[in-house]
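Every protein chain except one is present and positioned as in the full complex.
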Amino acid sequence: MRTLPSDAVLTERLLAPLWNVPRFWWLLFGLSSMGTLLLIGAVSYTVARGIGVWGNNIPVAWAFAITNFVWWIGIGHAGTFISAFLLLLNQRWRGSINRIAEAMTIFALVNAAMFPVLHLGRPWFFYWLVPYPSTMNVWPNFKSALPWDVAAVTAYFTVSLLFWYLGLVPDFASARDAAPTRLRRIAYGVFAMGWRGSGYQWSRYRIAYMLLAGLATPLVISVHSIVSLDFSITKLPGWHSTIFPPYFVIGAIYSGLAMVIILLIPLRRAFSLADLITEMHFDRLAKLMLVMGLMLLYSYVMESFMSWYSGDQYERYVYLFSRPRGPYAVAYWIMTIFNVGAPQVFWLRRFRTSTVVLFLVSVAVLIGMWLERFIIIVTSLNRDFLTSSWHVFVPTWVDLSILAGSLALFSTLFLLFVRFVPAMAISEMKVLRHELSVSPTVGQAADA
Amino acid sequence: MPALFPRWTNTAVRTVLISLAVVLPGVPISVMAWQRTPGATGSGYSPDQPVPFNHLLHVTDFRIDCRYCHASAERSSVAGLPPSSACTACHNEVWSNSIALAPVRQSLATNRPVAWNRVNRLPDFVYFNHSIHVAKGVGCETCHGRVDRMSQVVRTAPLTMQWCVDCHANPGPKLRPVDEITVMGRAVGADQVALGDELVRRYKVRRLTNCTTCHR
Amino acid sequence: MTSFDDELSRRNFVKLLGASMALAGLDGCSRMPGEKILPYVHQPRELTPGIATHYATAMMLDGFATGLVVESHEGRPTKIEGNPDHPASLGAAGIFEQASLLQLYDSNRASAVRSAHAPTGWEAFSEAFSPRALRNHVGGHGAGLALLLEATSSSVIADMIATLKGLYPEAGIHYYSPLARTEASIPQYDIRAANVILAIESDFLAAGPMQLRMSREFSDRRREPSADMNRLYAIESAVTVTGSSADHRFRCRPSMIQPVLAELYSLLGDASVPAQRAAERSYGGITSSALRVIAADLSRHKGQCLVIAGERQPPSVHALVAAINEQLGNTGRTVWRIRSPLLGAGDGSFSIEALAGRLRDGAVDTLICIGGNPSYNTPGPLQFDGAFRKVRNTAYVGLYENETGQNAKWLVPAAHYLETWGDGRAYDGTLSVVQPLVQPLNGGKSAVEILAAVCGVEKSPLALLRESLGRTGLVGETAWTDAVRRGFVVGAAAPRIQGPTIVVPTAAAPEKTDHIDVTFAADSRTHDGSFANNGWLQELPDPVTKLTWDNAAHLSPATAARLLVGSGDTVLVRTPASSIRLPVLIVAGHADDSVTVHFGYGRRGAERLAAGVGTDVFPMWPATGAFVSSASVDRAVDAGQHTFAITQSHWKMDGREQAKSETLRSYNARQATFKPDDHPPPSLFKGEPPPAAVKQWAMTIDLGLCTGCSACVVACQSENNIPVVGKEDVEKSREMQWLRIDRYQDGTEENPEFIAQPMLCQQCERAPCEYVCPVGATDHSPDGLNEMVYNRCVGTRFCSNNCPYKVRRFNWFDYNAEISETEKMAKNPDVTVRERGVMEKCTFCVQRIREKEISAEVAGTPFLGSSVVTACQQACPTRAITFGSLTEPESEVMRQREGPRAYNVLDELGTRPRVRYLSRIRNANPALDTEQ
Partner (left out) sequence: MRDLDWSRGSYLAEFSTADELSEAVRRFLEMGYTRVETFSPMPVDTIVPRTRSRLPVVVFAAGVAGAILSYAVEWYANAFAYVQNIGGRPAHAVPAFLVPALEGAILFAAVAAFAGFFTSARLPKLWHPVFEIPGFEGATVDRYWIAVDGADARTSTNTTEDELRLLKPLRVVLPGPVT
């Protein structure tokens, strides 16, 4: 049995990134800030000139922006999945990664929320999607899936933020009490809101935390289901599909897990957290990835099968011809190989615990999942019912800049997060440490 | 070592929280309320005109019918403004040398129009048609107010979409017999409900709230 | 947009403007006033502010008039439509007539008189060209004076020329329009009387001065599928609107046209020769056996058939065709001739070649060029441009400072036809009156005013016109007013004359050659280049290739394969005259071993829109003006890939029954057992039926009548303020036309069957676009319209995604931001100008519906569905579009909707479109049908 760090050491180590800024942080932060400037530039250009600076057209009226939206919101799902769903299932190992996953959720949502607004032809009227008593006496149309999206994304963002913050309160108190300077103590003290760790507070805290987790779980299922309804309520072949809600949720969690792994591996290395984020964590994440990958494979097969089975010529065309053999066939096959093929290496434990393999597969899955959304959106639109209206979509430099810039914004936010916020749930780690010291098998028992 | 935060911070935090609870919903509510005020809608707007034309005098004292000057109100989408020559029809005889009428005389001399300041303005995407409203028994007064009491024309209606739709959804209460269209200060009697229903039937007035009624 | 700036208000035009002159536009929501209202000073009696007025006038193209009715809002012409009574229009308007509105307001129009490069003024010009000043240079008899005019049939110009000739007897007078007919007599056709028509390289349905009338007459015999339907055969090299509307289309190399006709002539001449024994020949597409079938069909309808040759075919072809028509007994029944009303027709001394000769000889001191653009649109070998520059004193009068204007010493802005009085003859000789609707916006001068100045005549153009028309017999105030009101003189068609003696050319055996035939063709949109600066036309997809903003070398797939080129590759086309590099466009159905090139591009004048678009092929045109020549075509290896802006990328229906067609035989069989389907369509919603108290608008489009000519597209663009987006955006598939014409090919790539399908908002009763809009910006009106509210739209584009017909258009940029102040005047004030970021689409011309509805209710008269005519319906030369209300069981639209040919596109989606299509009926010849 390995020696467990004491509470004091644990606190000090977990709070260390808040007080000591390594040089590489500044390097990365500089790079990602430049990328964020690119995003700001591209977004400003779009708003100033119009959506025409993108490659979108008629028929492909939605393309990169909605792909990015669905992709980011999907990534966000793993955060809630890990912290809420696994909490309800009493998976203790989540303790060392849930904070990172939740932060990822929020930053992914910041990115995701940007796209639907930016994507509007007249973004300055985005508030027309919100019901309020205007002098025009007109209201949003709740039969459309887009006000559902507004409701879902608003709820999801709010709940994720509250859940994240609630989890942070005791750790902010730790930071308050361990901070080296008075200014930082005051800053963290304000965020800690006077938490004192009394038994009563802990008891209420645990109830509230479980309640929020319980609420976040149906939310995470519903949000991506609703996002999928943006597509499946339409008549478009390739979109009009009943399998979409579960299929989207699975894909969402899948891509989110990949993003968690991508974030954990360098973080673990940079802050020497190998004893807290262990091989076991990677092993389990990899197993989850494998399961999700197989479920996705099932979805892919069912989609294509149902299109054939339906006998509908437009469905058949999209699934059996346009996607695998049409103008975006390359993207389709990369998607299939990356999403379905790549995680198959996780049948072997050797690869499940190899950070290099994990990282590469996760990158592949993220690319694959982005392409999946791209394929769903663009290949359905570019060849729909009337053959006369078919037209390809080609992205412009603005499309690519916004995609790159949104990744940079995400990185920037994440770097700020590891710099200013305790990246691991300190109190939960202490519980885990305590349980391990009492009974070394508790960890395994809990997740068996 | 004393506590990090002094005791008064508890009150301060509570004050901040309560203020936020008031301000956060308060801002949008205030904006929505402000949108309904004359300041935002522009009702009450009364610009000076190049010629200080006095409706009070011409309508109340001289009993000139609205349609003498606004001649196309019954036939066209626009009610029309009188051409300069319409002014001089009378003002060749009376007040023919008035300083106030100098712009009209100048207009006739140079063949360039008098540039009046628009009082009632609808956005360009709204297609209002005077003739159909007149034909269905909507009086001038209903939208333009008591022009007979205005020495300088004032906009009386907010001209918001809600204001339009209120009447379009339930036209009865605002209707009057077509021969009383130009009557100012027409008393709305207790029988207006019955009269409204009767006029809706007689003039085949429809509840038109679909979009292309006004937006084309 | 609140008030006109000073520069504009100086124009006379503005004085006509009335009270509500603010242009419709989405300039924000600011309700705070700050806008000026300008009433009239003296209100014209015929004008009521807010009510449009209509005036009859006529437009000249290549010398012939088409009668028009122009809609005017407060003195501002906003829409050009056909004159229902005019013989060359019959109520329809072609793309050029309609788009000429945009030309009126073109901000690139020449705007000031200049001499050398300094602005002078009209007075300076009229002084410099007055008889007193001019005589010193051109001699007493005017031997040094030459005039070049566009082809014209105007009486007043003829009279002014006569006056000029009186003054300068030796002055040279020349007429030139590259695409005008120059024969002394011109053929007239009665399409309605023909049961069988054979079109030889003739696009009579979509080109030429009588296309509108001929389209109508052609379609009148096809409205109902019956034994009375006419049958059209087309033999052509390039694919034309006429060819693709034909019941049977045959390809033919251009140089083989004459041999084909010769064989046909002999087939018809000697019926005793059993057809099948003749040697079997192929003419690059059509074969002897097909010719025998055609000949037999023609023979069955002697005196009631017609052979038409393209107007730009050589005289030998026309002679053969005349001989064939004579043989068939058609002369005097379906075809006859009149004397050409064009001035100088048939006389070579008036030609441009004669002028070029005089210029080369240095005999011309002063050349006045009125209209046209000879520095650009003359055959390269004529070297007109160089000769023109060498003339001491040149003046150019034109709408634009084009190639000729730039080289002329004097430039005088010309008046647009909507700005001037004038006259002209329709193709059948009918005298038509050109009536101005506005004072010249740029102070432009008409040809008559120029001639009057040169002759020293001090009379107004109107006075001169009335004098001239008086000489033609239009005497008296009543006759004059009537002619102006109607736009033409009733019953003034020219008398029939005996045609020239037919000399049948000896049939030359088809030569085996390895060269490639090059055909010079008028462009469907820029014509000869004179419409090149017109955004509506540049962006109008070519009816056949759907190409915009470009021209190309059209090649057949087989020839392209032989030359190892694909679409977008560049070829070098070499004729004896010149060699030119052109991008290749492969056109299915084009004849092999031939290339078709189009005039009207590669403009180098001051017109900004036209600059840099396409390639000029005039330098390659033989000096003889022959429209067919021989060339060699080679792949240019060093050239990159050219990108075409083509609005359609897939031409096959892939088994989807989008545009249906069937043969008359199969229709007859089907029709016998047809029962209308009166089952209500299935639905999950109970839903209430549409209210019967109001109209229920619906449209039918007869695919059997639609030729794809695209007049409706321009009509829609003009009526609904549709912006022009430019080449780059068309390449990205962002064209804005609410009504597009889909074009499908069926069968082999060599010679497919074509079908054109106008596609516009189907106004679905269960519209998929509506339920996905998050802000309710698109919904359904009680009278069955799919409404689109631009001012509510936030631009999610969700509606477009869910539209199975993809008929919604999005304002990707602020397309109206860059248009000039003058161009804004072309906007229809009854339709909102859309801001960037909003969706738009066909509204069934809701502004017209509401206008008629309101005026009927105000007047207390019954409101009939048939009183509403949509812009596309109005423009359609074949009347393929029918509009009306489903609440009127007797209406034409109801009759058509319930008929056996009616179907919904994508009916299986349950959208319940209010637009129904009538399947196309091909009156196929059973003898040929098996072959195809």
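By letter and in written order, the chains are A, B and C; residue numbering begins at 1 in each of them.
In this section, contacts are C-beta pairs under 8 Å (C-beta built on N, C-alpha and C of every residue); 3 or more make two chains touch, one makes a residue touch a chain.
Note that the structure is a prediction, hence the values are computed from the model and not measured.
A.B. asks: Could you list, sorted by label, every displayed chain in contact with the chain left out?
C.D. replies: If we consider the entire complex, the absent chain touches A, B, C.
A.B. asks: Touching the left-out chain: which of A:W19, A:Y127 or A:F142?
C.D. replies: A:F142
A.B. asks: From the list A:A152, A:L366 or A:V418, pick the residue that touches the absent chain.
C.D. replies: Residue touching the absent chain, from the options given: A:A152.
A.B. asks: Of the residues A:G189, A:P237 or A:G293, I need the one that contacts the missing chain.
C.D. replies: Among A:G189, A:P237 or A:G293, only A:G189 touches the chain that is not shown.
A.B. asks: Could you tell which one of A:P131, A:P180 or A:P266 touches the chain left off the display?
C.D. replies: A:P131
A.B. asks: Just checking the interface: what residues of chain A touch the absent partner chain?
C.D. replies: Chain A touches the missing chain through residues 6-8, 10-11, 131, 137-143, 147-148, 151-152, 154-155, 158-159, 162-163, 165-166, 170, 173-174, 176-178, 189-190, 193-208, 211-212, 215-216, 218-219, 222, 226, 229, 426-428, 430-431, 434, 438.
A.B. asks: Could you list which residues of chain C touch the chain missing from the display?
C.D. replies: 683, 685, 687, 764-771, 773, 776, 779-782
A.B. asks: Suppose we count only contacts with the excluded chain; which residues of chain B make the list?
C.D. replies: 1-10, 13, 17, 165, 209-210
The rule we apply is simple: only the chains that are shown with their structure count from here on.
A.B. asks: Please work out the Cα centroid separation of chain A and chain B, and write it as a whole number of Å.
C.D. replies: Going by mean C-alpha positions, chain A sits 52 Å from chain B.
A.B. asks: Let me have the rounded angstrom distance from the C-alpha centre of chain A over to the C-alpha centre of chain C, please.
C.D. replies: 56
A.B. asks: What positions in chain C touch 2 or more of the other chains?
C.D. replies: If we look for residues of chain C contacting two or more partner chains, we find 792.
A.B. asks: Using the touch definition from the top, which residues of chain B touch two or more other chains?
C.D. replies: Expected reply: 41, 160.
A.B. asks: Within their complex, state which residues of chain C touch chain A.
C.D. replies: Its residues touching chain A are 648-656, 658, 729, 732-734, 740, 742-744, 757, 759, 768, 771-776, 792-798, 800-802, 804-806, 808-814, 835-839, 905-906, 909.
A.B. asks: Would you tell me which residues of chain C are touching chain B in their complex?
C.D. replies: Counting only chain C, the residues touching chain B are 1, 3, 9, 15, 18-20, 22-43, 48-51, 694, 779-782, 785, 787, 789-792, 830-833, 843, 846-847, 850, 854-855, 857-858, 860.
A.B. asks: Can you tell me which positions in chain B touch chain A when the two form their complex?
C.D. replies: By the definition above, chain B touches chain A via 4-5, 10, 13, 28, 32, 35-36, 41, 158, 160-162, 165-166.
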